[in-house]
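What follows is a set of notes on a single structure, which appears directly below.
Removed from the display is one protein chain of the complex; every other protein chain stays in position.
On to chain A.
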Amino acid sequence: MVRSSSEQSCFCFCSLAFKAAVLIQRWYRRYVARLEMRRRCTWRIFQSIEYACEQDQIKLHNFFSYLMDHFTPSSSKERDFISRMFISGESFKEAELEKYCDYESMEVPDSYTGPHLSFPLLPDHATALLEAFKQKQQLHARYVLNLLHETRKHLKQLPNISHVSTCYSEEVTVCGDLHGQLDDLFLIFYKNGLPSPSKSYVFNGDFVDRGKQSLEILIILFTFLLIYPKEVHLNRGNHEDHMVNLRYGFAKEVMQKYKVHGKKILKMIQNVFCWLPLATLIDQKVLVIHGGISDTTDLDMLEKIQRNKFISVLRGKKRKESNRNVEIQEVNGEKNAEADPAGNEALPSLPLQPRPAQAPSMANRLEFSRWVRQTVQEQIEWCRRLVDISESEDEEPTYSSMVSLTDLDAPCWTRQEEWKQILDILWSDPMPQEGCRENTVRGGGCYFGPDVTAKILEKYNLQFLIRSHECKQEGYEFCHNRKVLTIFSASNYYEIGSNRGAYVKLGPDLVPHFVQYQANKAAHTLTMTQRISRVEESAFRALREKLFAHTSALISAFKAYDKDNTGRITLSNWATAVESVLHLGLPWRMLRPQLVRTTEDGMLEYKSWLDDLAMEQRSQERIQSSLLEVIYRNRSNLETIFRIIDRDHSGLISFEEFHQTWKLFSSHMNIELTDDGINDLVRSIDFNKDGNIDFNEFLEAFRLVKQTQACLQLQNRERESRDL
């Protein structure tokens, strides 16, 4: 076919344009795919670091537990202290608590411009509080304590499992983790309306930690809880736990905001948390729990447990028996002094007496002593319970299982079983595979499969589960064939632009309707590329910190691939080595371009790479301080800590003792300190340079840490304001 010349050139152009288009599209699709890969890698980095951090909590426990195993207390007072240090905080009897956290004598000065609360609370109080917090005001400590007292009074009457019905208010709104992000709560109230007789809310735990306004969120939620007790329901989350709060920022936030009364407030909150209900049931059909379930979840047991006994769910881990070297005499002498008058010999014949396990042969002395100790311990505890049946908060859980005696007619659940029920509810995560296994990543709870879900739903005639606990990119996600819904309400959780938050509304038909949001205006104006870059930057910063924290382990790993000591390794070996040290399961080859900038013919000079990392982290001191920080938190008991480290009881800590303890510490805390670093630390504490650390020097060291801390806080604040 003959074409005219103009048609021909048109045809040429079209064909050229076509080819050009293909080229551009090809290139663009590749660009987007790369972006997608980066986005997923970034997400993976955040998650793996987040969950690895939660393990630290467990490790710290194990560390103190280990210390206790190796430390022979010289008096019952010290023994008590050790248990309390482990449990981190003294537990009070109720009357003592009221006295300690008394607020009535507190004066509210005329200069105070914040909101005033009076009880019973009215809707106006709530609006006043919301407005005040928007203006960044702070509620006076007296009102905070008053509110906490009233909240506790209210929560005590509530059952473990709240019941909500959609026939009273037409809709129920369920919100997930908020984690101190007040802006998200404001956004939810703005979009959905405040709680009211026609607007029910369920808040599914994790109100605090990580975000900087956890206390404000608590105050608002408790206020609405008291004003609209029928419409507002709170579930306990794994972060409603003072042990977790110590680590993840809530305790710090309270102490910073309330310098004088912070401790009291924390004490009350600790108490309030353990009175929070464990679950909510909507229309008897939808179960709302914070974490998840396990194959042993028993709602009947959950309903009957005394939930307030479990102040921190992180206790109750079995101690490692292996290294214990206990003397029988010590135990007997010790415990007899504390046993009740009935003594541990006259064992009353009640049906629920703990039965001692079969005694091992006398030949194995260690085994035998261990068995004796445990049996005696159990018997004594049982006796104590007999005498002290009225339950109060001063209960100190022991490490051996105990029989619950408070209701003799009740089924005989052990303390361990009850504890496991709660742990599973608060810490578990769903998994796609069938079955139920231990959640080793978090260190608590289970991974539960679709079959476990199906069984529970069938057993209790439920339609589906709502849970939170895991950050989801879109704010919510279904799994297990739409039988499990995860709802997460903290937007931009990892970083601005990382994820949306969401809440879900259920009507009488129990069909979920979702509303998503992102609480940062800046996120909206960023393009996808910019958003991903920003989140990515943050993730890599965190990752580089972690790499730095493992410097010496990394060097050893690299050296293993560098037998000729050239100082260089291949990039392939780099990836393998890094994974072997960090155990994060990340795609290191994908991440490499962001972590390793300069290479020479595919080889990396690892020492200079690590040096660069170190420079980025700016100060070695920071690592040292965070190490000391952990002990510093317990500074009120410095003397005992000193004694723990001073193993041979010489009254002096030798460099060797110090070294050993610190190594133990760093291995548990996943913080790296080279041998040189430790030596420097020791030398800097030994002021008179006599080669030992006495108690005064020890105290002095902590005083200096306090100074450094203040300095670092200032640095951090400056950095934060720059980042904004």
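Note that contacts are C-beta pairs under 8 Å (C-beta built on N, C-alpha and C of every residue); 3 or more make two chains touch, one makes a residue touch a chain; residues count from 1.
Basically, contacts and distances are computed from a predicted model.
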| item | value |
| --- | --- |
| Identity of the absent chain, which is to be given by its UniProt protein name, from "EF-hand calcium binding domain 2", "Cytoplasmic tRNA 2-thiolation protein 1", "Ribosomal RNA-processing protein 42" or "Cytosolic 5'-nucleotidase 1A" | "EF-hand calcium binding domain 2" |
| Hidden-chain contact residue, picked from the options A:510, A:553 or A:590 | A:590 |
| Per the touch definition above, residue among A:30, A:99 or A:459 touching the missing chain | A:30 |
| Residue in contact with the excluded chain [from A:306, A:576 or A:654] | A:576 |
| Chain not shown, touching residues in chain A | 16-34, 36-37, 40-41, 43-44, 47-48, 51, 191, 429-434, 439-441, 447, 450, 470, 473-474, 476-479, 481-482, 497, 500, 505, 513-518, 524, 527-529, 531-532, 571-573, 575-576, 579-580, 583-590, 592-593, 599, 602 |
